[in-house]
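What you see is the complex with one protein chain gone and the rest in place.
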Amino acid sequence: MSGQSMSVGPGRMGAILLVAPALLMIGFLFVYPFGYSVVSAFTDNGEGSWHIANFTKAIEFYSKDILFTIVIVSLSTVVIGVLAVAIAGYLTLGENPTAVAVLKWLYRWPLFIPFIVSAQLMRTFLAKNGMMNNILTSSGIIEPLAAQSYLDWRGIVITFVWKQTPFVALLVAGAMASIDRTTIDAGRIFGASRLRILIELVVPQIATTLMVGLILSYVVMLSVLSVPLMINAQSPTMLTVDMAWRINSYGDYGVANALGIMSYLFTGVVAWFYLRQSLKDKGA
Amino acid sequence: MTLKSVLTGAISSAVIAVALPASAETQLNVMTGGSQNMVEYVTDYLGPLFEEKYPGVKVRVTGTGPGDAGSQKILEKLEAQSAAGKEQWDIDVIVAAQKKTGEMKEKGLLADFRNNIETGKLVTRATAENALGVYVGGYVMPMFHSQTAIAYNPALVPNPPESYDELRAWVEKYPKQFGYNGIKNGMSGVAFVTGWMYTYAGDTKTLQSGPYDPAKKDTWAQAYADLKAFNENVTFTPGNAGTLDMLNRGEIVMGPVWVDMFYSWQGDGRIPPNLKLKLIAPGMPGQPYYYATPAKAANKDLAEKFIELATSPAVQAEGIVNRFNWYPGIDADHVKAALDEEVWTKLFTDVTPLELAQKGKPFPIGPYFDDIKEGYEKQVSN
């Protein structure tokens, strides 16, 4: 397979030329302006010399928020992964055609709702006297006095999961639809439960797609400002809010950029996973 | 209709819609920070008024968002043009909050224009010369003044607290019923914290007018510790409007708000009509918003004309006081003459002029302001 693809694809020079416009665009529109940010993280607020004062200040002020961000984003990623596999798994293995059709129609909607709109929706939905609690109390599921606001860390996780699960589920469902069905059928013949087939036979085959979907979600959640800003009024909060706050309130780009670089390090961790997995796949 | 014809139709109408504003008339770009009501004020009232007076001019308004964040975005846009060495900047008039306007003046981004306009003589208040410690005389015209106060529901709180001390006792008695928006989500929360520091950190005068002493912040530990304890019994709201909204939804019964927003929301039916305001002792801060024009505005003359109109007694009376419930930006006696007695007193229904004079405070000077906010981050919320 790989031998043949070499013969039809562009050569080394050709490939580089074809990627060049995309690389130029990223370089010019992102890497170049980002360079200013890096410089500012290591120099601002000093006498122009290089130092790490911005990083120590960032840790001193926002250590809790750093931890909070990692926990929230990781937790959301895990929940998204589980739900996306469940949805995609049911779409692939479900036996009731009506239920599969309903689910297929249903699950995708939040995909088309921008983050800022999702945050707006959830803010009115999850509030203490918001629609969710109204429905729950009216239908007698919970006591009116037990109603509580979910506009805190739970609200952020709920919004992230609501918004990002369809994206990952869409990718994963596509991957599952195209895997070799003979293994699944074999599993069925031997009487394995659908859950076992999903976990032991299907998921390993779509692991890379799942990982890529989750990486994209993780990275997007790490850099969204509107959701934590609008949903979580308390502290601790997420790093994007702190960055905006350093800039808006103190005009302090140094610490803001230092925080940004730290959030890049979190991306670096998942990027490393991606690279390792991809190279392993390629070797296999 | 085929899909193709629908698409071409949609695209060509989109092209027309996008291309339209770039027609022959002069475009005056007004960029305004601040809440939605401020954007509406310029869009719906001031802009059309100016266009009527100066035919051939189109006023284009861009809102940049509430709080310092919105004004910071204007500053960044100006700074980017300055750094790129542009000779003509794409913003003609700005409306910005106090602290950021001071920073713009310090960075040389603003023009000295007050002496060029007629209404320049109508302002004598201290805030027209001094923006939190930065001298801005000549560079700004106050658009309005606004004030923070505690909004409450008299049906549930018949005897509202009169002071910060009483509020502390009240909050202990009724936990989670008082809400404010911390310091990261809008200025009403910052104002509440500032009032707290004026009350419990001492030496309010120095905080408001200097001189700055970096060691002073080390004496505030007790005030912050008390605030941290106070926060235990408080509900946090997601912003200036968030506090009003939670009052509306019955999730809190008391919280600090901007007086003008309070009246506008009440006028719109977005908060119950029975809510009232209380300016608690020893006082809470208020601030002006400023009109200014960038140093290299493309339409400098028109920009000055615009600000002149906006700060004329007639417009201040009708627009600022009557329609939008702000306290006037220019000196009150010029405005009062142009208004019905009734409209004027409506402005002071809950907060009397005397209370305003005694308990309406300015924000602290820039460096102390930063110290107060950083101290809060470090000792209260971390």
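A and B label the chains in the order they appear, each numbered from 1.
The working rule: a residue touches a chain if its C-beta (ideal position, glycine included) is under 8 Å from a C-beta of that chain, and two chains touch if they have at least 3 such contacts.
The rule is simple: contacts and distances are computed from a predicted model.
The complex appears with one chain absent; UniProt names that chain "ABC-type spermidine/putrescine transport system, permease component II" among the candidates "Cell shape-determining protein MreC", "ABC-type spermidine/putrescine transport system, permease component II", "Long-chain fatty acid--CoA ligase" or "Cytochrome c1".
The residue from A:43, A:134, A:183 or A:234 that touches the chain not shown here is A:134. Note on the undisplayed chain: of the listed residues A:52, A:195 or A:275, the one touching it is A:275.
Those residues of chain B that touch the chain absent from the view are 10-11, 13-15, 17-18, 20-22, 29, 31, 35-36, 39, 43-44, 47-48, 60, 62-66, 70, 73, 76-77, 79-81, 83-86, 90-91, 238-242, 244-245, 248-251, 269-272. As for the chain not pictured, it touches chain A at residues 1, 4-12, 14-19, 21-23, 25-26, 28-34, 36-37, 96, 99, 102-103, 106-125, 129-132, 134-135, 138, 162, 170-171, 173-175, 177-179, 206, 208-209, 211-213, 215-216, 219-220, 222-223, 225-226, 229-230, 239-240, 243-244, 247, 253, 256-257, 259-260, 263-264, 267, 271, 274-275, 278-279, 281.
Just so it is clear, only the chains that are shown with their structure count from here on.
Rounded to whole angstrom units, the spacing between the C-alpha centres of chain A and chain B is 36. Residues 67-69, 72, 75, 103, 181-182, 184-185, 236-239, 242, 246, 249-251, 370, 373-374, 377-378, 381-382 of chain B touch chain A in their complex. Contacts from chain A toward chain B in the complex involve residues 60-64, 123, 127-130, 149, 151, 229-237, 241, 244-245, 247-251.
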